[in-house]
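Note that one protein chain is taken out, while the other chains of the complex remain in position.
First chain written, first letter: the chains are A, B and C, and each begins at residue 1.
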Amino acid sequence: MNSRWPFLTPGIPDDLFVRNKVPMTKEEIRVVTLAKARLAPDQIVWDVGSGTGSLAVEAARLIGNGMVCAVERNPDGVKLIEANARRFELHNIRVVAGAAPQALHGLPAPDRVLVGGSGGQLAAIVTVVDQVLHPGGRLVINAVTLETLAGALACLNQPWRVEVVQVSAARAEQTGKSHLLRALNPVFIISAWKGDA
Amino acid sequence: MNSRWPFLTPGIPDDLFVRNKVPMTKEEIRVVTLAKARLAPDQIVWDVGSGTGSLAVEAARLIGNGMVCAVERNPDGVKLIEANARRFELHNIRVVAGAAPQALHGLPAPDRVLVGGSGGQLAAIVTVVDQVLHPGGRLVINAVTLETLAGALACLNQPWRVEVVQVSAARAEQTGKSHLLRALNPVFIISAWKGDA
Amino acid sequence: MNSRWPFLTPGIPDDLFVRNKVPMTKEEIRVVTLAKARLAPDQIVWDVGSGTGSLAVEAARLIGNGMVCAVERNPDGVKLIEANARRFELHNIRVVAGAAPQALHGLPAPDRVLVGGSGGQLAAIVTVVDQVLHPGGRLVINAVTLETLAGALACLNQPWRVEVVQVSAARAEQTGKSHLLRALNPVFIISAWKGDA
Partner (left out) sequence: MNSRWPFLTPGIPDDLFVRNKVPMTKEEIRVVTLAKARLAPDQIVWDVGSGTGSLAVEAARLIGNGMVCAVERNPDGVKLIEANARRFELHNIRVVAGAAPQALHGLPAPDRVLVGGSGGQLAAIVTVVDQVLHPGGRLVINAVTLETLAGALACLNQPWRVEVVQVSAARAEQTGKSHLLRALNPVFIISAWKGDA
């Protein structure tokens, strides 16, 4: 909870974030991604390729005394994450400037890992996650390219268990008296875990 | 929170519900619907056309000392809602057997109204909601038919403000060594409120 | 057939048309629309709200000695249709500058009517089509707004028979070494006829 967005569920509208035209994970994709992440209080959450920090903000708002490590290599992104953490008055987002997987070393071991962007290093990121993810942990990857989808399937072998869902949303946008259905780009949401679900 | 589903976000997997082949709101649609509902602690939530009670369970789990009134005209549905409330150990779901809008009379005035099924009475339901919805309240309708979509747009006039998003999801289903993309039916999620968002 | 596009099927790539940033019916939508139109040789085809003329060109290329009447109220659109007819060396497109339904009066009675844009006059257009459509004729409406969809369903009553399909396409767009899935806006394709299919 906070004064800026006092609701129980994820789903902060896109235009409440500072974003300066940087691509961001859209609200409808964000809420499905966070559902698949199965957040719980006090978790350590890595948000790799955090972009504007929209997933980091939603997660940080929910996990109470947990912490989100928002990893972003783009300096403009780093500033946006900081601006969004301030805007939502969140003190449990640790912004990590740098590229994964290198930037992941030294971070507290995660309960949840979100990957919104991997800079072509998905396999190496999964290798690190594989070593440090807490038991019962989950990895959720958002893939907007066919290569990220194929790469995720290729590296998430046994004993990883994998679920993939593609989400396509279209928003009705008012133009005059009419509502035009405007499509958001489809996103593959890839969830992975070990052992039982 | 509860022992059966101890996570912070909505998104209980479909197969954790008792459902006996009754159609249910699928997980991906449920989480977007609940995001649009903007739940807060202690709210009164009406779930009209509750079906299996999957939305009612997710909402009840989140709103703490609030209450969900789950309205359902189908006796089999009523039993399913009761079974699911028991399964998730929820004591804040009031099951109302009967058809809306009649069955809505006498219920505590709502902060949030979810409409999963309207039995062809959407306009009459909206008329009732219009009279009793608390200030700052929100109405979220799931439309799976073109007629419900058109009917909702027709009756949600000024001063209602309306947002429509269509969500299509496809789940990768393992068949042998392959993952077949299997589509869920698309759903229009219609959110309505008065005054500022 | 013609030298510019010597193939048997519809599906001329979007970028072969002159379009000057005017919105056009995209290739994937065009081929499904034309399939639903069930074109045959020598037909009279009305293309109402012809826009860039992309549907008119595809139809004219196929129907041999038939004729397409391309009706468009926007002067820029009229020029684009003429330019595209020239580009594909088609002599059986009659460009009609003006707004439907008025501009439809005096045109030869149609075997097929395509409606890509109706300028808010869909019901009046359907009334005209209802009077002049040849026996065995078909009407195919592309709806990109919720209002056009609802309006079409409202006015296509008995004895019209109606089929609706929504088509969503996403194209993989190369960006560096990756292919980003970029969504086209979804379109409702509404086919209507009288009597047997």
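The rule we apply is simple: a residue touches a chain if its C-beta (ideal position, glycine included) is under 8 Å from a C-beta of that chain, and two chains touch if they have at least 3 such contacts.
If you're wondering where the values come from, they're calculated on a predicted model, not measured in any experiment.
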item	value
Which residue of B:65, B:158 or B:178 touches the chain not shown here	B:178
Hidden partner chain, touching residue among C:74, C:92, C:166 or C:185	C:166
Residue numbers in subunit B that touch the chain omitted from display	120, 144-148, 168, 170, 172, 175, 177-186
Missing-partner contacts on subunit A, residue numbers	146-147, 149-150, 153-154, 164, 166, 168, 186
Residues of subunit C in contact with the chain not shown	6-11, 13, 27-28, 31-32, 34-41, 62-63, 153, 163-172, 179, 181, 197
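The criterion applied here is as follows: only the chains that are shown with their structure count from here on.
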item	value
From subunit B, the most remote chain by mean C-alpha position	C
Interchain centroid distance [CA atoms averaged], subunit A/subunit B, Å	26
Per-residue overlap in subunit C, given as positions that touch at least 2 other chains	146-147, 168, 186
